[in-house]
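Just one protein chain is left out here, and the rest sit where they should.
And now, chain A:
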Amino acid sequence: MARRGVPLRWCLAAYPPRWRAAREHEVAGLLADLADDEQAGADPGRVSVPEALGLVRAGLATRVRTGPPLRTRAAYRMLDARIPARHRGWAHDEQHSVAGAVGDLVWSAMPFAIAAALMRELSFTVVAALMLPVVLLRRELHGERRRAKHLVAQPGEPPTPWDLAWAWVPRRRVAARPALRRVAVGALVATAAALGVVLTAPGHIAVTPCGRACVEVDAVAPGGPGALGVGILVGAVLLGLVLAVVVVAGLRGRRRRALPAQPHRIVVPAGRATGLAALLVVGLLVWLVALERSAAPGLSYLVASCGLVVLLVSAAALGALHGAGHGALDGAASPGGGRELALVDVLALAVGRVPATDTPRAAVVPDAVPDVVPDAVSDRRSARSAARDGS
């Protein structure tokens, strides 16, 4: 028999996250009691449509009632004005929920959408749509700064359950392998698009002499790479191969065996921020080279040649990491439990340096962690103080 009704989880999504955290089990218990009244053995995880509508309406009303007034929201969204302590729960939800991201997007895109409607200019709509990756990237990159600004209690403010505090935490480093894979895929896409334009455009770039010490770079028919284009691409491949050999030598050289222990590091997979940034860059490049499809390519050569270099180097680095095996080339152990090599290590090894030992970083965390300055930072501070005193 098919289960009927609306999932309770969907209905409760209308409530603010902090309300759900406090009351979700209580409401589920109440609805389970009501379901027993109506029909023994009814699914307590689902509610009737009228009950669902009531919960959604009450949830939205709770969001409005427990949130800050409109002027405070507007100042927060548009000017990043600090949220008062009494609305810190709302600020916490905003920075940790999808609804917060949607709110950011609406407020960021609204001026462009209004301009598009008033001026009947379609390009403003495109700008409004482009705000989505911009907003997501901004939340990812500036999230820590915003949490520190809005969720750390200032002197004289009453404590709230959502207060954050400063503490020393391990430094997060992006794992090398997934990051290099993303770079290689991005370079492959951009290079393929640029080469496609180079091969299909109706003209090609040619250099013709125009007198003494004078050359003209011009677009001439027919299409195709032409002698200059072939030279650029072959040169890019040669440069990529040379750099790839250097990178592989660095990754397999003796310095990698001297990788330092990293007690203050957590190696994490490439996150949403790097994915979004790569998507933005590659998307922008593909869009720009696509504009050259009906003319002679110029930027396409630049994208194709740079893409070939990046592709060859990243593929060589991935091959070197894979070929050396997991145990042989993996990075030093970190508190995060992984022995994955970080991208910064690969970059250091590629240029012939021994990777530096990471120091802890100051960050805002939910729980009150004792603010003990680690030895590495303490030593560095002492050295700075001594230097100041000496001067």
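In this section, contacts are C-beta pairs under 8 Å (C-beta built on N, C-alpha and C of every residue); 3 or more make two chains touch, one makes a residue touch a chain; residues count from 1.
The working rule: contacts and distances are computed from a predicted model.
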Choices "ABC transporter permease", "Transcription regulator PadR N-terminal domain-containing protein", "Cobalt transport protein CbiM" or "HEAT repeat protein" - which one is the UniProt name of the chain not shown: "Transcription regulator PadR N-terminal domain-containing protein"
Omitted-chain contact residue, chosen from A:7, A:45 or A:59: A:59
Contact partner of the left-out chain, one of A:13, A:32 or A:344: A:32
Hidden partner chain, residues of chain A it touches: 23, 25-34, 47, 50-51, 54-59, 61-62, 65
